[in-house]
Structure formats: structure tokens, C-alpha cells
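With one protein chain withheld, the remaining protein chains of the complex are depicted in position.
And now, chain A:
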Amino acid sequence: MSLVPAPVTAIHLDHISKSFTLDGGGTIAALGEVTLKIDKGEFVALLGPSGCGKSTILRLVAALEEPSTGAVTIEGRAPVELSRQHRLGVAFQDHALLPWLTIAQNVALPYQLAGKPVDKARVSALIALVGLAGFEAARPKQLSGGMRQRASIARALVLKPDVLLLDEPFGALDAVTRRQMNVELQRIWSEQRITTLLVTHAVDEALFLADRVVVMTGRPGKILKTVEVPFARPRHPDVTREPRFHELVDELTLALEPAGGHG
């Protein structure tokens, strides 16, 4: 139990940058040079101003984009291998539920995409976990934005992925529900310790959930600051009331302010 194994690098962003070619022919530097190592079983949160390239980093790790320079590896191999083995779980900024499927069918979809038998018990357990019990037969259109996001998180978790990528998964939730979802996600995560990369705008969410918080500069995004989160797991919601928590919130908020990069 108390034995701490040597950390193994799971996700490695090795001097990556990304620029996009615009329709007009010009190029836009979305991401400056970024190097980041995420250990197996580590939870890293990405904070940064809008448009700094957070979603781009997630898309690079998900093999949806190729870096312009540098390389992304997961366990030493190309990310596309992981997705081919159905070992990635994602919840995008846009929930991306299929409108013609019910919530239960949407959550069960990854099994079908992987060609595996659907574990109905796990599907309903996850739906209950994200607070959607009773909405199994509803269609995405009939749910609120926040409920759809929660369904998409259940879908991301259903295959017990080795790497979890979450892009502002709670962005559409009110403060109370968001807090509840953070507590639930923290609990699920503590049981499985999935290597996780979370993009968020909420500093307290990042601190409550992550082992490490990475703050990025404005576009083209670079890493400005990394903060190790000192709170032991499993975390009780009460940690958010500790003075140390507030100090860290202040520190990160300051770093996020436009002038923070020079202070």
C-alpha cells in the first residue's frame, strides 16, 4: 500500500508546436513550443486564456491533429495506436451526443464502436453516477446543456480508458451542480486513477481535481507556470475551505491575469 512505484511517463508532449493554415493562405500559430510529461495515473489540469491552444493540445493527444513540430507520444507510441485499441476516453467541449440515440444508447456507444458486448450494468451505473438516472430513454434534445455534458462524461468513462481527455466538461453547469460533479469525478477517478488531462477555466475545479495544474500564456500558448497540488486523496469537498487552497487559488488566478506573465 505505502509502496510508491517509480512514475512512468504516460503522455509526453515533446517540444510540440502547432500552426494552422487559414483559408486565406496565411498561417496562425495556435500553440507555441510546449513540453509536458504526464505520469501514468496522474491528473493534470490545463488552465489558460481563451484561444491559447488548450483544446489543440487535447486534439493532438487524441490523434485528431498532427503537431507542426515536435512529437506526441503515449507510452512511447503514437497516440493513434491508443485510439485504435479503444483505450482513449474523451469528452469534448461540444458534447457530441448522437441525436438519434437515447441517453443510455449514447453512453453505451463506445462498446459498439469497439465491437465489444455492451455492459448494461456499467452503463446504468455510470448514468446514475452522473445524476441522470431516470433519463435513460430521453433523447439529447430533451436534456439541458449541463445534462448533455454529464452524459458525455459517462460515455467517456464507460470503456475504462487508460487515458481520459476532458475539455471543459462542466462548462455549462451551474456552480452547485458543478461542485457535485467535481466530487463525483474525483471519487470515480480515485478508484481507477486514469491518466487524465483536463481543460478548464475554473481555478478551484483544477485545484480540487488535479495533481498538477499547468497554466498557459495567451496565444500562441506556452507553459507559464506549473503548480503541484499538495492535497491528499481521496479529497473531501472540505479541502476547498482550507487556507492553503485559497492561497493556491489566488496564486493561479494572478498567473492567469494578462499581466501575470511578467509579474
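Methods note: contacts are C-beta pairs under 8 Å (C-beta built on N, C-alpha and C of every residue); 3 or more make two chains touch, one makes a residue touch a chain; residues count from 1.
Criterion: contacts and distances are computed from a predicted model.
Visitor: So which of "Sarcosine oxidase subunit gamma", "NitT/TauT family transport system permease protein", "Isovaleryl-CoA dehydrogenase" or "NADH-quinone oxidoreductase subunit I" is the UniProt name of the chain that got left out?
Guide: Answer from the UniProt record of the missing subunit chain: "NitT/TauT family transport system permease protein".
Visitor: I'm checking contacts with the chain that's been left out. Which of A:A62, A:A104 or A:I127 qualifies?
Guide: For the chain that is not drawn, the touching residue is A:A62.
Visitor: Can you work out which residue in A:A114, A:A128 or A:A175 touches the chain that's missing from view?
Guide: A:A114
Visitor: For chain A, which residues lie in contact with the unshown chain of the complex?
Guide: Residue positions of chain A that touch the missing chain: 59, 62-64, 83-86, 88, 90, 92, 94, 96, 98-100, 109-110, 112-115, 139, 159.
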